[in-house]
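All protein chains of the complex are present and in place, except for one that has been dropped.
A and B label the chains in the order they appear, each numbered from 1.
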Amino acid sequence: MTEFTLQDQIRDRAKQLLASEQVKCVIGYEHGSRGQVRPAFIHQINDVDSLVWNQGCTHNLVTYLRDIKGTFGSDEHLQRVAIIVKPCDSRALNVLLAEKQIEREHIYVIGVVCTGIVEGAGYAGQSSDKLQTRCVRCSDRVPVIYDLLVGEPTHPEITDDYVDLTELEAMPPAERAAFWLKQYERCILCYACRQVCPGCYCSTCMFERDDSLWVGIAAGVKEKEAFHLGRAYHLAARCIGCDECERVCPMELPLSLLNHKLAKEVQRLFHYCAGDEPSQSPLATMLAEGEEFPA
Amino acid sequence: MTPYLGRLVGKKDLGTDIKLLQVELVEPNGKARFADYRPGQFAFVSALGIGEAPFGIASTPSGNGLLEFGIAKVGSVTAALHSLEVGEIVGVRGPLGNGFPMDEMKDKNICVLGGGIGGAPLRPVIRDILDQRSDYGHLTILWAARNPSLLVFTDEYDLWRSAPNTELHVTVDEGDEEWKAAGGNEGLITQLLETIAPSPENAVTITCGPPAMLHFVTLTLHELGFSLDQMWTTLEARMHCGICKCGRCNMGDKFVCTDGPVFRQDEVAGFLETYL
Partner (left out) sequence: MKYISREALQTWLDRLANDVTLIAPRLVDDILLYQSVSSAREIVLDYTRPKMSAKEVVLPSSEPILFVEKRGQEVSLTEPSSGAQIIFGLRPCDAHGIAVLDTVFVGQEPIDLNYARRREAITLIGLSCPQMREDCFCTSMGGMPNDPTHFDVLLTEVEDGYAVNTVTDKGRTLVDHLNLEEIKGEPAEPIINETESVLAQEHWPDLFADHYWDLLAERCLECRMCAYLCPVCRCFDVQDQVTQQGISYSKYDRLRCWDSCTGTNYRVVAGGHNPRATKGQRLRNRFFCKFHYFPVEYDHSGCVGCGRCIEACPVNIDIVEVMRDISRAFNASQISNASPDAEKGVTA
């Protein structure tokens, strides 16, 4: 089984990195309770053998680098952290690198060749053999950034057909609006979608400002709509499509459809795919020194 | 959770972004509810349409339903309260919390230590003592702020200084030209405390200020020979109800709103959580 090999390779490198004190911590996966796989933070060599790699490793661990300074020491004393990434996750690294949220020298990237994650991964008693939707359409089998590549690279001929969007795109606007409002209605504003997202790193979310500048604290459908649409637009050309937001949603909002639609438009208009390169999103504009906003 | 209505009848600057708001309760119910309250108790003041926030009551019961609050502009509610015009209506909910046990302090020497806006809930303590001056022993007031513009109730210094058996010492972390020219103290309140060195004999201390100040004042007092059960403090916490329902202000198994906000330092030392 390749999976055992990959897992062994991950453990071997984790041991080396910790033993040589090249990294302070290895962020990977471990077995949790009730047969679940969960994120693991390995600080000691003795714990390395709890690291696992299998098709249940759904979590995008890059999200734990958002607050790398807060978590792993101050600016001056930041110690290097090793992180295990799937190809999709690795593209989130590029987003954070481009946006100067992390520095390349602060991370050691163990990239894993991925053949897809199964549905129900990360939860108890729900694992199946069926691949997640995002994995079925995924052509990235090799991480875009790594220090160590684990696994044999393959390059399957798959192109995203956006078939998940067909039904929604065919709806007349009013019907589509009604569909989304019905979804938002269920939202409980637990903010898990935001918290799990590597791209959502603002220290105070604009939708949670104490002064209610953009939305109030009411849990009404208007507030929920503003939050989800606002988040989707903030992630346009930045979302790398890991769909963790959808996975973690306790109310099963189909959030991937929002993000995927925007990714499609960004691809169409700008020929840009978030995270392919450590480059700023084409939608991020800023004025250079001396430049003025066009009248 | 429904406030009493009050009319803003006075508003004056206490310092940079700090105002004293005078509120007159308009309903008989509200007046009755606030007919009596203790130094150290607090109330929620509403800027209607924005929200409410808790403030230590800076006045002593006047019998005419007049309340005073020293309010620093730090957030949306306080900004809204600052921008109110005299005559406008606010909401007031309280009095809440335990307050200082003034009876237990009778006949004792008292050292009051106020830092910045933390001086506001201490003003009624000082007033209470001065109003019944012979009931208490010696009163030492140590008054501090980061800079001179953040010192509160400066116009009452003369009143405090002239009271019998009372001394006032003021310091700022960093003085401006005027302050320096006048020979004002510069340095932390703990340094001032070390210099004044009040005797722990038959004495209690009452402190209010930012968390770091409380912490270091406690250490200094300890060095001066005060034991934790001689030190009283009033704590600040984010809260939304004041009646131990919202769950916000817990420090370990204690609620700042109903178990406090006034605590003795030996109680605080026993809490699972710290305010630091």
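The criterion applied here is as follows: contacts are C-beta pairs under 8 Å (C-beta built on N, C-alpha and C of every residue); 3 or more make two chains touch, one makes a residue touch a chain.
Being a predicted model, the structure only gives us computed values, none of them experimental.
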Contacting the left-out chain in the complete assembly, out of A:V136, A:V163 or A:I188: A:I188
Among B:E24, B:E68, B:D128 or B:E236, the residue in touch with the chain that has been omitted: B:E236
Absent chain, residues of chain A that touch it: 32-34, 36-41, 59, 63-64, 71, 122-125, 182-183, 186, 188-192, 194-196, 203-204, 208, 212, 216-220, 244, 247-248, 250-252
Chain B residues touching the omitted chain (full complex): 1-3, 5, 46-53, 72, 74-75, 78, 87-89, 91, 210-211, 236-238, 240-241, 243-248, 250-253, 255, 272-276
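To be clear about the criterion, only the chains that are shown with their structure count from here on.
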Residues on chain B engaged by chain A in the complex (per definition of touch): 75-76
Contact footprint of chain B on chain A as seen in their complex: 210-212
